[in-house]
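The complex appears here minus one protein chain, its other protein chains still in place.
Lettered A and B in written order, each chain numbered from 1.
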Amino acid sequence: MVEQVTHPLSKYLRADMMPHIWCPGCGNGIVLNCFVHALDELKTDLDKLVVVSGIGCIGRTAGYTNTDSFHTTHGRAIAFATGVKLANPELEVVIVSGDGDLFAIGGNHFIHAARRNIGVKVICANNFNYGMTGGQLGPTTPLESVTTTSPYGNIEHPFNLVHLAAAAGAIYVARWTTLHVRRLTQSIEKMMQKEGFCFIEVISPCPEIYGRYNKMRTGLEMMEWFKKASVVESFSDPAKAEITKEKIVVGEFVDIEKLSYEKLFHEKIAQINERSIQ
Amino acid sequence: MLSMPNKRSLLTGAHFMNGDVACAEGAIAAGCRFFAGYPITPATEIAEHLSQRMPEFGGIYIQMEDEIASIAAVLGASYAGLKAMTATSGPGFSLMQENIGLAVMTETPCVIVDIMRGGPSTGQPTLPGQQDVMQARWGSHGDYATVALAPSSVQEMFDLTLEAFNLAETYRVPAMLLGDEIVAHMYEKLVIPPPDKLKIVNHKRPNVPREEYVPFKPDEDLVPPMACFGEGYHFHATGLTHDERGYPQTSSSEAQQKLVTRLCNKIRKNEDKIIRVEETMLDDADVAVVAYGIVARSALSAVRKAREKGIKAGLLRLITLWPFPEKRAAQVAKQVKAIVVPEMNCGQMVLEVERAAKETPVAFLSKLGEEPHTPLEILEEIRRNS
Partner (left out) sequence: MPERIKHKPLDIDKVKPPKAEIHIITDQCKGCGYCIQFCPKQVLEESEEINARGVHPPKIVDESKCIICSFCTAVCPDFAIYTTEKKCAEGC
């Protein structure tokens, strides 16, 4: 065994911001790991990559990647990223944010960006609660879960994020857990090479809060749940992609081609300018 | 839908034009190439006009799903290197406040046009108001300072939009243009100069190699040079309190003290370069009228009429509402017997005037609804205070 201090992916991380603030066993670290691993595989030009994140534990991701990055107000990462992508379509814009940020306060921006097919890539770390603020319920909290704002058990039905994304018009939709590290990395690589609105949901352990309140005290117990319950059903109906104690349906659900907003806009500009010259 | 000639150039020359369209043309003249907005009376014409004109210049027009998304997209476009703008009215302006705070915190240059209407809430969408002027200064939470300009004519809708972009770029702030429904919807003569006669300012660029770039380290003027996404600087910007590297410092009192005071001082210490007023017949005045926007037009007429009647009245027209021309207002107050402040609200800028005027009596004249004060109404108030 040789003890070295330089991890091979460390060039993708801001050394002076490490170690990150995430709890032991937090899935956010795995999401970050898979993301930078995918960047490494693709030999992504870091000068052209912009990472945008919202508010939440996962929102700190933008501060950790060694790229141009922006940490927006709660829920507005996608709207901000829309501005970035349209202003400079050469940039690769990736949004890394959480279930609450993207689907509660940010829900409206998500569905519209998906509808318009803006070429931004969204990675959602879904840990079933609002971790940063102490563990409140969110739009993906399963029924009957205990959180700090549902002490008697949650009575709200959660979103099925892949169904929502597919219905809104995303051209690539996938769901993995933080246990499916290789397939997640491959999905990210695939997504980065597509043009249009892409979405990957990553089911992620929040052992410190969500897990603790819901009888999974350690990250290991949550990961064991993922291991036991996950079933890969790629290209099955996303409406039926459930997440329960017994079954977590993962896989790629949508992989289509559709002209992105930026492409259409620039085609229009070309048409307009042709006409004005005539 | 206004039909303008399909020309990929500035509309240099004289026109009979609507205020909203003048504002849109001012933005294009300033180099604005990104507009994200949401329809709202009485600012909709700005969006409609730019939806046609922006693509002619290769710029982007996008109608976002709400005003919050609009301002967020504007910030994104600005950081990606385009001059960006949005236009709205009261209700939208309220929605945008949180991200205006983000613009301040991340020092993002951008322009926000608020065509004020009757408020509060949905109010009177088609009638004028001046009820958002304090909101422009204090609307977002937290302590900050920014700039706001008040046009009184269609020409100023063009000129001050351009000025707003220049201020935004110089000081890296969200600059606001506070029009009102009348100035926005009226038609007047507008003269657009040729491109080489326009003064355009762009933000400072980093003058150090990439490895040495510290994104929020200010120069002597308290404004840091700005790099944009995609240029290889790999910087991080956040709405959290941060240090000069841009990294969050959520537990440091020192970081908070340093950053927030600089953001305020950026404008305060550079006030003298930013403030603009227009003075008419103030030199020997006994009564001063302090007014802005459409009301200043009536005030000018009232001051002239007062002079005809032998009353030494003068007008101090505020072009910059924020920073408030406090020093000039105080000087004028020392010189005159009384100050009259007509506003289309229940008393907003008058509070600033009172603060500057100290002992000098200030008479406030409120008028709400479809018409600004008539010159005779203001004249009557001048007479009462002379």
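Quick notes on this one:
Rule of thumb we're sticking to: contacts are C-beta pairs under 8 Å (C-beta built on N, C-alpha and C of every residue); 3 or more make two chains touch, one makes a residue touch a chain.
Since we're looking at a predicted model, the values are computed, not measured.
The chain we do not see here touches A in the full complex.
Of the candidate positions A:Val181, A:Ala229 or A:Ile269, contact with the hidden chain is made by A:Val181.
The omitted chain makes contact with just one of the residues A:Arg14, A:His37, A:Arg60 or A:Lys121: A:His37. Within the entire complex, the positions of chain A that touch the omitted partner chain are 1-5, 7-10, 13, 18-20, 22-30, 32-34, 37, 178-179, 181-182, 185, 218-220, 223.
Definition applied: only the chains that are shown with their structure count from here on.
If you average the CA atoms of chain A and of chain B, the two centres end up 37 Å from each other.
By the touch criterion given at the top, residues 14, 16-17, 46-48, 50, 52, 60, 62-63, 66-73, 76, 79-88, 90-91, 108-109, 112, 265, 268-269, 272-273, 275-276 of chain A touch chain B in their complex.
Chain contact summary for the complex, chain B toward chain A: residues 6-8, 33-34, 36, 55-56, 58, 60, 62, 64-66, 68-70, 72-82, 84, 98-99, 101-102, 106, 229-240, 245, 247-248.
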